[in-house]
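Removed: one protein chain of the complex. Kept in place: all other protein chains.
Every chain is named by a letter (A, B and C) in the order it is written, and numbering of its residues begins at 1.
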Amino acid sequence: MSNKKLVHAIGLCFFLNFSNAIADIAPETISIEKLEPAHPHRIYLTDLALGHVIDGRIHILNGDNFRYLGLIGTGLFGLTALSSDSSEMLNATAYYSKGTRGEKTEFLEAYSTEDLTLKAEIPIPPRHAQALPYVGTIMPSADDHFVYIQNATPASSISIVDRKNERFASEVTTPGCWIILPSASNMARFSTMCGDGTFLTITHDQKGEMVKQSRSEKLFNADDDPLFVQAARIGDLFYFVSYLGIIHEINVGGETSVLKKSWPLGSVKDLEGGWRPGGYQLIAVDKTSRRLYVAMHSGGKEGSHKYPGEEIWAVDLKTKKVIQRIAGANSIAMTLTKERKPYLYLYDGVEAKIHKYETIPQMKAISVSEPVGEFAGLIQTH
Amino acid sequence: MSNKKLVHAIGLCFFLNFSNAIADIAPETISIEKLEPAHPHRIYLTDLALGHVIDGRIHILNGDNFRYLGLIGTGLFGLTALSSDSSEMLNATAYYSKGTRGEKTEFLEAYSTEDLTLKAEIPIPPRHAQALPYVGTIMPSADDHFVYIQNATPASSISIVDRKNERFASEVTTPGCWIILPSASNMARFSTMCGDGTFLTITHDQKGEMVKQSRSEKLFNADDDPLFVQAARIGDLFYFVSYLGIIHEINVGGETSVLKKSWPLGSVKDLEGGWRPGGYQLIAVDKTSRRLYVAMHSGGKEGSHKYPGEEIWAVDLKTKKVIQRIAGANSIAMTLTKERKPYLYLYDGVEAKIHKYETIPQMKAISVSEPVGEFAGLIQTH
Amino acid sequence: MEWLDNFFEKKTRSIAQNSSRRGALARIAKYFVGTAFVLPVLPFDRSSANAAADSEDFDPLDDQRCEYWRYCALDGHLCTCCGGSITTCPPGSSASTVSWIGTCENPEDGKHYIVSYYDCCGVSSCGRCYCNENIGEKPAYRMGLHNDINWCMGNESEVYHCTVSIVLGTASDKA
Partner (left out) sequence: MEWLDNFFEKKTRSIAQNSSRRGALARIAKYFVGTAFVLPVLPFDRSSANAAADSEDFDPLDDQRCEYWRYCALDGHLCTCCGGSITTCPPGSSASTVSWIGTCENPEDGKHYIVSYYDCCGVSSCGRCYCNENIGEKPAYRMGLHNDINWCMGNESEVYHCTVSIVLGTASDKA
């Protein structure tokens, strides 16, 4: 901004002193802006636009200066995820031929993150989950060969789309289960969480046809203390947190998922005042420092599990201790950048602003954007 | 509201004193609300929703208690008008098969004002004017047999749709002209305003094919003082106002339109302070009292012609005098009810509220709604 | 993992107390208020004209407010602000064929009721009176208790308009 102002100030000086000497503005032509090259601080903010639900969008911003870079339309309850290599923004969505009526068609769309143009559009079964854009409702395989899409009719199933060959491959029924947790070590495997507390693991072949499915032991208790489905991931290890604040470390790499560890998020002293996790995209993990970040609110009670973050807590995965608590700016969604010293970006669900925090050596608020988005709830970085 | 509160208060008393005696709420079933019967104070507010332009809508409200009664979706830049008998809401609009892309189709839709359901959907040439929903961009004939729709490519033409037989009839080219001014006395005739200051009058046959067109003399000067295209109407007489505030009374009933009278809106004293007309739907006329109402702002200057109404002025058409000036609540759109003693409803373009005024014996502010609409600019009453 | 069992027992006991022994009007002073009549509302915006926030100076039986008792697990636009009522979809829309369930305490009789939330469908989203209440709400692996999904799924037009609250009966096990 200050550079720009300086230029303007110079311009004004010229004008005031030598206005007659200024040449006319030369005739201009219109063109299309070239998107600035991607960098780890480019932000993708998915906005369901509930008040105009057929017209969802992803806002794309530069996370350093918060300049708005463009948008991608996402249709009706689009489910959105960056490809594993961040070259594409994936969007599973539905359209009606006459806006809110007529014939329905559904597609997996792939938009280039280089220029925001549509690269591929693959017809899919017309039952993608018309859900809030949770992490895990659409997921690429680690090699970007396949894309998995959560369906709901409300019966649950998962579509396997062969992104590489641009074709729908198969559909796996997953009754009573939800969310897609791809394995990092096996490119043809993903797990899903089931209401009976088990995890179901599906392995498919190179054509995208299921070859095996196996159910884990009961890993959590959905009646007494449900796990949030949005998890944070280091390779095959997923970190979940429960409504009451129990961290679950679950390995989804094998034929069946395994609970490796679980422990309460914070000491008795930390939790005094009824601190609980809350929000939508409420958890993130840094694989380098092995720190877990969770949005927390005090006075937790039945029904408070979507309350915005009053604080962000950092948990050291080695010592299992809360090592820092910081004001949470009403976070309802957060993500870490893909850097060795990651920044944390969070979305304020009350004021619709994006906040940038340093995390190394410790969390520190850096900057905040103007308001952006109407009904946003998922934030991703390139 | 007070009735409702009273009922609740009684309910609470029961609870406090005899709570054990209250029977359980009986199991309920879901149903569709029956729209309250229409009355002259039912309001239709057209909202372009520019920020989600594929998802426009009409808000329908009870203009006495401002209860929200429902909405009709209007697609992409829908042009909207009540039928002459108010039994239908007409909407000329476009859809893309995939939201913002794919195949485009255009329709004249007719929604029942009894229950808001779609009664007819007639394909039209894919060039309806994607314009703000000005009065006159779509107009029914006085007998509701035909509907006229303004087109733009940007070359101007008008589609004639046979509403009765549910078919597109013909298209009339109207180069350099704009807006539809139907005759009340000849059900197969309408005029349009041209940039050279003439009016073009088109007469068609019972099949909706043009049989005659004739051009008037120059009735106004679009260079020096353009006429606003939104006019107020008593039968074949249309009242226009110019940017600078000259009222033009023009008869469109004959084969060619004729300027009957013109005079300045207000005395020199009235106009002191630079008062000019402004807004979108800025004029209304009461055929009983023969009073014309115009939204006015002070400090008028080049470019101020869309400024919201700082005042509403009432002009007596017999004496040509301004008989009342009243605070205008930032009106950008206004309409009179179809009653012998009409009420004036206006839409505040700054606060998005609907205001209700008495007009007989004189204008008096009666009530105001909560905010409604995002980008509304046309108000109609049943 | 004895610590876990202890932790759980203590925690769940306190949840049970909180959720079933609340006084008749205890739910009135809510932490979040998300009512708004016009502009798109952020998921947790409390700044709207009609928000009473933490105050108690509003009518607990006003069915155009998020605090109205039946809405205890409702995430969506209130049909009462959209031309419908507590139990009716607005004119021109159609009711969803599937629904989710909440259990809400009626301050008038102190009883808990099973409430079925149906979405109204097929008309552009209403966009008024957005609420986000989550008593008893669970993730989508317990689909019937989940509200972050469009229950118009399966309708001829799945476009979401608003949400109604139908009492199915008392929750006798919670009385």
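Going forward, a contact is a pair of C-beta atoms (placed from the backbone, for glycine too) under 8 Å apart; a residue touches a chain by one contact, two chains touch by 3 or more.
Bear in mind that the values here come from a model prediction, so they are computed numbers and not experimental data.
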Filtering B:K34, B:K218, B:K301 or B:K341 for touch with the omitted chain leaves B:K301
Where B:L90, B:L227 or B:L344 are the choices, the one touching the absent chain is B:L227
Logged for chain A, residues touching the omitted partner chain are 5, 8, 11-12, 14-15, 19, 22, 24-35, 55, 57, 60, 68-73, 111, 115-117, 352, 370-374
Those residues of chain B that touch the unshown chain are 49-54, 76-77, 94, 96, 99-101, 104, 127, 129-132, 134, 152-154, 156, 176-179, 193-195, 222, 224-229, 244, 246, 262-264, 280, 299, 301-308, 330, 332, 349-352, 373-375, 377
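Here is the rule we go by: only the chains that are shown with their structure count from here on.
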Greatest centre-to-centre gap (Cα means) from chain B is with chain A
When centres are defined as mean Cα positions, the distance from chain A to chain C in whole Å is 25
Cα centroid separation, chain B vs chain C, in Å, comes to 37
Separation of the C-alpha centres, chain A versus chain B, in whole Å, is 44
Among all residues of chain C, those touching at least two other chains are 123-126
Chain B touches at least 2 other chains through residues 55, 73
